[in-house]
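Omission of a single protein chain aside, the complex is shown with its protein chains in their original locations.
Then we have subunit A:
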């Protein structure tokens, strides 16, 4: 078994129009910038994929990563908790122009919907959002005297994820708070593609330190010294550069 992929272009090759794509990260931490940029490269070369539904906590920052994916016009709908950032101009303009649909989900509910999707749990009840606009139209039930809102699982065709170490079996470890949504998204997608800073031999990650077991991962591509969204934005980067 070898889940290692030769390059980023191969890694994003099977992503088709209209798919739901989970993209890991919280802000820039744990965001698979290189995989996103490879997907943009494919769109610029072939016109596909487009009309994507993207699941991420945020809506991009500046003109790189998720913001660049939106700016390229590839995203039809965004499912997120917090579509604001230091520089949210790309999403904000697309939203105001009616060019992108937004499903706003409380952050913990978003995490649990993804986890439920990966765990085969079609719905669950949470106290979050009860009595608020975000609970409109959702079933409510009382448990032990308190009201709870029913939420549905969230699944994806593809997850693009960033981890620190990976082996050819797909076992992953993460780096600090770059973990965030990434392990959950690995579970919830039919196909999970991971960029790692280093591919190691099986056994190169201590079994006690494996956070995502390889069963949840379909492809691993090595991206040494991955870019950080925050650094790119501090440098005023735009992707692709020609669009600047």
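To be clear about the criterion, a residue touches a chain if its C-beta (ideal position, glycine included) is under 8 Å from a C-beta of that chain, and two chains touch if they have at least 3 such contacts; residues count from 1.
The criterion applied here is as follows: contacts and distances are computed from a predicted model.
Considering only "SDR family oxidoreductase", "ABC transporter permease", "3-oxoacid CoA-transferase subunit B" or "Glutamyl-tRNA(Gln) amidotransferase subunit A", the record for the omitted chain gives "3-oxoacid CoA-transferase subunit B", by its UniProt protein name. Within the set A:20, A:53 or A:109, the residue that contacts the chain not displayed is A:109.
For the options A:48, A:76, A:175 or A:191, the residue in contact with the chain missing from this view is A:175.
Interface with the hidden chain, as seen from subunit A, comprises residues 26-30, 57, 81-86, 88, 91-92, 95-96, 102, 104-112, 114-115, 126-134, 174-184, 211, 228-231.
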